[in-house]
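Of the protein chains in this complex, one is absent; all others appear in place.
Think of it as A and B in the order they're written, each chain with its own count starting at 1.
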Amino acid sequence: MTNTKNTSKNTTAAYEDQAVKGKPSAAEAVFGNIAKPMFSGKKATTPLKIALTALLLVVLFVLPIYLQGMGEALLLASLVGIGLYVILALGLNIVIGYAGMLDFGRMAFYAVGTYAAIILAIPLANLLGPSLEGLVFPVVMVGAGLVAAFVGWLLSLPVMRLRGDYLAIVTLGFGEIVRITLQNNPFDLTNGLLGLPKSGDFMPSPPFFEYLRDTVQWAIGNEFFFTVTRNVYWYYMVLIMLIIAIIVVRNQDNSRLGRSWAAMREDEVAASAMGVNITKAKTWAFVLGAFWGGIAGACFGFFLGGISPEPFSFLNSVIVLAIVVIGGMGSIPGVLVGGVLIMGFPELIRWFAMNHLGQAGGDIQSMVANFRNLFLGLLMVIMMAVRTEGLIPMKPKFYKLFGKAKSGKGDNSDASAATTGAAPKGGAGS
Amino acid sequence: MKRKLRFILAAMVALALAFALVACNGDDNGYENGDDARNGDTTTFVIGFGGPISQGAVSFGVGARDATLLAVEQANASDEARDLGIQFRVVEGDDQSDPSMAPQVAGALISERDLVGVVGHFNSGVTDPAGLVYNEHGVVQISYGSTRPDLTHMGRDNFFRTCATDALQGPTAADSAWELGFRTAVLIDDSSPYGEGLAAAFKEQWENIGGEILLEERTAQQESDFAPVVTRINAADPDFVFFAGTYDSSSGAGAMFARQLKDGGFEGPTMGGDGIQVDGFITEAGQQSEGTIATKPGMPIEDMPEGAAFIEDFVALTGNTPGGFDAFAFDAANAIINAVYEVARADGVDNVATPAGRRAIIDAVAGINFPGVTGPVSFDANGDSANPIVSTFLVDGGEWIIHPDVSTP
Partner (left out) sequence: MEFFVQLLIDGLTLGGMYALIALGFTLVYGILLMINFAHAEMFMTGGFIGYGVLNLLSNESTIATASDFFAPLSILQSTQPFFTTTALGFILMMLIVFGVAAVLTGLLGMTIERFAYRPLRNSPRLCALISALGMSLFLQNFVLLAVGHRMVFPTPEFLANLNAVPLFGSIRIAPIDLIIFVTCLVLLFTLDRFVSKSKLGKAMRATSQDKDAAGLMGININSVIALTFFIGPALGAVAGTFFGLKYGVVTFNMGLFPGIKAFTAAVLGGIGNLRGAMLGGFLIGVLEALASGYLSIAYRDVITFAILILILIFRPGGLLGESVVEKV
């Protein structure tokens, strides 16, 4: 992200001129106010909420130790998969949920990130030598994010003028173009269908992995034995990236950029008339959404230890879309729950089938994969008909014209709260 | 709003806990089962199977799964298993031909505590990342259908395969075509790793022996219309067309291609590898499949001493005749089973499913040699099959027969 800041100063500044008075730094436009919304009075920060968040974090950090200790590699690997898709969905959420543009080709950015990371990693590892091998992954991850963001920017150039439904079809086409191009080995970069790394190349190992693997070993009795396996390592890596993504995306939503997205989503023409620079807002939505796709892609490529074009199918783009739509467009908790439900539930059934149903488990497993897609489709239809806003809807935003946004301690003279009389006390934060 | 937040967080905690709880619950059961098995007269070992069952190259996954089940069923009924007090069961992992499923599927197999080896996977793109996990945990992996040549050269000593690589099959196909009097070829691959590897291997040998390639083309996956390619082939007018790919439309489209080639008026034969040497190819391509030539690693199983019995048992178990890579999966499973016997005899049954025992199994597989369904089963230093026979087949009267005009190497 820091690199985005450097390269984007000019454009950000230009954008700010268009928006309301007051000039936050470029970093603020991209990150939003990282510190403020979390701890100022803007959010309803109750002790209960803090306690629950802390509990959730503790559970998330302890869970892999328990799972690996008990040898449940399937559940652990599934959690890594969920994490990656949630990061992807968070990126998509910026485009769909915040900016209101439909993207059917999310896999394009995931693919670009994965391939960029691996293509960059191998020469970089040779350059740095074995002693600095650990540096490779962080560098290429940021690099992959930037490459994906750049591709997002490229895509945003021609599609600016497109209407919503046309945009969806164009992104779909773009996703397929990327996948087919990867298959056809352009400039001998992607190695076609055989995938990367090419024969004879080896993926560099990520930072501290070998050290952790060799030093951390806990055993309790005969049944519990914990070491840092690839799954454990990538679980923590993805979890950390996910937390960073949540914090950054959340604050972007609270920034000036986020407000212009909201205005644009609700009514593009009106927003434009009110001085929101639509082009800039759309470009940023694409760039930032693609960035997270690239980050997730880099983790995915290193987690798999190589890549070929098969995972970047249209169906997987639809699954990421379903996570956002079913979870709740524009709602981060919605995306989290959507991701866990859609990616996690089938894996739980698979796990159950493999562990408890013996021979019959095989048939159930194969049905799960198909039934998941069946239900996803049905859920999307039902969701649109009865609950467009998703399982956990986006919270409505209220802004005050003058002074600070309303704090949790009811200042009920606020005009926006009055118009939406139903809004309960203390919930009026953004 | 507060209530909603509380609800959301509670829901998330509940979901996270659900994972842990089910895991917890399951582990108890697994533990009890394992305990019972150890205290009883027999020990049940797990053989993992990995392949596409629900989506992807399903036609190659399901048959191989059944072949693995058959091998285990026969082993469980054998005297050897009874004398040693060993039983096997298969845990299957459905990878859907999708590399991103590999960590989950491999993870699931690894979490079986009595796992002694894995038969799988089919797609080279899945075998590779899944193999990383098996390698990390020191479990033997024998692929039955991953023909990508470099898989055995990645420094993983636990990896073996019973099928021949494309590097072997391609040259034999070229030699057979030359022997049949063909001199000019059109080379098509189906945009799969398998097709690409096979095409490259064929091309190298074909050009070495003096054959000419008039046109090279690649079809996209999930493509069904080949009319323009057929037109190009007709314009190039080769002696035959080499189609490097699989036959079915979900993973390749060999059958559709052969059908349209004949419909489009091309007179010469289509030739392919083991990806089209499947009964399904004949069913899908219909009458237009007559005269198609295909190579396949191993001897024709009908002609092998063990082959007839295998076909009979396979039909009895599944109702279908074995096709594709099923016989290789059968041999792969038996390689693991025999290695387990060997280790159990040497180190005792209790030591088989331990890290040292799994290491011993890898060594035992490396040195294994027994008559399999596809020929003698043994592995070279890299882990490739040391059974380098490739046979050439022909579609005649709606079935695959050994090509009468090609001398078996």
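The criterion applied here is as follows: contacts are C-beta pairs under 8 Å (C-beta built on N, C-alpha and C of every residue); 3 or more make two chains touch, one makes a residue touch a chain.
Remember, predicted model here, so these are calculated numbers, not experimental data.
S.K.: Tell me which residue among A:150, A:225 or A:314 touches the hidden chain in the full complex.
M.R.: The one listed residue touching the chain not shown is A:314.
S.K.: Using the touch definition from the top, which of B:219, B:334 or B:385 touches the missing chain?
M.R.: Touches the omitted chain: B:219.
S.K.: Which residue among A:154, A:216, A:243 or A:378 touches the omitted chain?
M.R.: Spelled out, the listed residue whose C-beta touches the missing chain is A:378.
S.K.: From the list A:65, A:102 or A:132, pick the residue that touches the absent chain.
M.R.: Answering carefully, the residue with contact to the hidden chain is A:102.
S.K.: For a quick check of understanding: of A:117, A:168 or A:238, which residue touches the chain that isn't displayed?
M.R.: A:168
S.K.: Extract the touching residues of chain B with respect to the undisplayed chain.
M.R.: Chain B touches the missing chain through residues 55, 58, 191, 217-220, 222-232, 234-235, 248-250, 255-256, 259-260, 263-265, 283-287.
S.K.: What residues on chain A make contact with the chain left out of this view?
M.R.: Touching the missing chain: residues 100, 102, 104, 158-159, 161-166, 168-170, 172-174, 176-177, 180-181, 183-184, 269-270, 314, 318, 321-322, 325, 367, 370-371, 373-374, 376-381, 383-385, 388.
Here is the rule we go by: only the chains that are shown with their structure count from here on.
S.K.: Report the inter-centroid distance (CA atoms only) between chain A and chain B in whole Å.
M.R.: 35
S.K.: In their shared complex, at which residues does chain A touch chain B?
M.R.: For chain A paired with chain B, touching residues are 44, 46, 48-49, 52-53, 55-56, 59-60, 63, 66-67, 70-81, 180, 183-184, 192-195, 199-200, 223, 229-231, 300, 303-308, 310-311, 316, 333, 336-337, 340-341, 344, 347-348, 350-352, 354-356, 358-359, 361-362, 365-370, 392, 395, 423-424, 426-428.
S.K.: Which residues of chain B touch chain A once you look at their complex with the stated criterion?
M.R.: Per the touch definition, chain B meets chain A at residues 1-2, 4-6, 8-13, 15-20, 22-24, 26-27, 29-31, 53-55, 65, 69, 89-94, 96-100, 102-108, 110-111, 113, 123-125, 128-129, 132-133, 136-137, 148-150, 153, 191-193, 195-197, 218, 220-221.
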